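Of the protein chains in this complex, all but one are displayed in their positions.
Presenting chain A:
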Amino acid sequence: MIQNLFRLLAILVSIVLAGAAHAHGFQVGELKIGHPHARAMLPGAKVGGGYLTITNNGSADRLLSVKADRAASAQLHEMKMDGGIMVMRELKDGIAVPANATVELKPGGYHVMFMNVSQPFQEGEMIKATLTFEKAGTVEVEFVVGPAAGGAAEMKHDDHAAHAEGGK
């Protein structure tokens, strides 16, 4: 009986933690911004990559720009690997978010490029940023800074949970 109670408690705790893990998200209009995260920057590095997921439950929109106090500017980029060559392209017109679709900004594809960052992002920090969408308007988000070694996209759920309270 007591064992069963413990088991139930363990299940409840894990549900709460799992909930917290997904709590790091933001919403503006019909757009859900999932788990913005960045990679810790190395000493001497002036740029940092930012990643997130945009789930659009409404009509077509467009991510136009990103601003962050910690970076002199932020651009939207598309990285492409073309025959073993890395090509980075700035997306001046932003990133289209089609109706009822999910767009991922992730390593190896679309990403936010924080430029001229004076204080390198450190693991565990939260980087405040403002996303501007063509129709939905602006939304304040926070990027969780993961390890410099990358693998940020596959961050363990424990990591999410640890930072979840910052996500509000």
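As a working rule, a residue touches a chain if its C-beta (ideal position, glycine included) is under 8 Å from a C-beta of that chain, and two chains touch if they have at least 3 such contacts; residues count from 1.
By definition in this document, contacts and distances are computed from a predicted model.
Its UniProt record calls the unshown chain "Protein SCO1/2", which is the correct pick from "Succinate dehydrogenase iron-sulfur subunit", "Protein SCO1/2", "Acetyl-CoA synthetase (ADP-forming)" or "RNA polymerase sigma factor, sigma-70 family". When the full complex is taken into account, the listed residue touching the unshown chain is A:A45, out of A:A45, A:A60 or A:A101. The missing chain, though absent from the display, is touched by one residue of A:L64, A:A96 or A:A148; that residue is A:A148.
Contact between chain A and the unshown chain involves residues 39, 42-49, 73, 75, 77, 79, 81, 83-90, 92, 107-108, 111, 113, 115, 148-150.
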